[in-house]
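Excluded from the complex is one protein chain; the other protein chains are retained at their positions.
Let's look at chain A:
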Amino acid sequence: MFQYIIRRILLAIPVVVLISFIVFYIIQLPPGDYVSSYAAKMSASGDIMSQAEMDQMRANLGLDRPIYEQYFMWMKKIILHGDFGFSFNYNKPVMAVIQQYMGLTLVVSLVTMAFHYIVAIPIGIYTAVKQYSVGDYFFSGLSFIGMATPNFLLAIILMFLSYKWFGNPLLGLFSPEYVNAPWSMDKVKDLMQHMVIPVIVIGLSGTADLVRIMRGQMLDELNKPNVVTARAKGLSEMQILFKYPTRAALNPIVSTFGWSLSSIFTGATITAIVLNLPIQGPVMHNALLGQDMYLAGTFLLIMALLTVLGTLISDILLAWLDPKIRTEFRGS
């Protein structure tokens, strides 16, 4: 097992290097660069930059060098100094920008994820056990609607309702008076209030998917001969349900857990923009739009890293959960 993990980590290195290069290349692909988008922004406010000024700025930022040279300089700094470069937009090191949003992103993502599993798994089990009952049709219908409704639309509807009923659209994660206030019980309470809509909106789409997956898995498992064996042994229906089908149905779901790592890191982008949430998603979106290349590159690189890492975690989780795979490890 240990050997396997080491081997997987070593294999991940060339993958990450390759991804980093592709990421850097793709960021360079759109016409123009940060300087031209900066100039465009300046000209919109009536301040025209001359060609000489633009060239000067490019030279300062190192943007006039060939792409591979820029790439190697970026990589060298990351590996030697842990320095991911400078965000032009924020006028700060990239890491400082990411750190600034990390805490709230994690809070929103993790709470959403917990909501998602806590709601979806019981409903999935219920709809499978009571297949074709009124309850099954109700929840299945609801989850189809959940799957088909775009998140941002739901966000807008909930904001409207919240405004209509409570006189507050609950934009952002804090009320204005708490944004810069030091942490206190009231601030936490305010945060929780503001989290309701994002958690429902972001959580619901994944929840609908997960309900369908869980229901399908459970239906498969409920008809397996080992359930009949358990029944023939004299176990009660509840004992059977939790020990056999549910346990087996959870495997594929828990094993995909690792893949959500990168979405935990960014949070939901479009919904976050609509709801004005101060989390990573919108920051990354702006970085990509504004050709803030080191910030965008770092985002994409970290997401790629987390995906590779998440896949490894998934595999380890599955090996831990599934005795069959576990023995294969023991054997090797």
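Everything that follows uses one rule, which is that a residue touches a chain if its C-beta (ideal position, glycine included) is under 8 Å from a C-beta of that chain, and two chains touch if they have at least 3 such contacts; residues count from 1.
One rule holds in what follows: contacts and distances are computed from a predicted model.
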Requested in this report: Report the protein name recorded by UniProt for the chain absent from the figure; options are "Cell division protein FtsX", "ABC transporter ATP-binding protein", "RNA polymerase subunit sigma-24" or "Protocatechuate 3,4-dioxygenase subunit alpha".
Outcome: "ABC transporter ATP-binding protein"
Query raised in the report: Which listed residue (A:Phe88, A:Tyr101, A:Tyr126 or A:Tyr244) would be found touching the missing chain in the intact complex?
Result: A:Tyr244
Report task. Taking the full complex into account, find the residue in A:Met75, A:Leu235, A:Val254 or A:Ile273 that is in contact with the omitted chain. Result -> A:Leu235
Query raised in the report: Residue-wise, where is chain A in contact with the chain that is not depicted?
Result: 224-226, 228-237, 243-244, 247-248, 322-324, 327
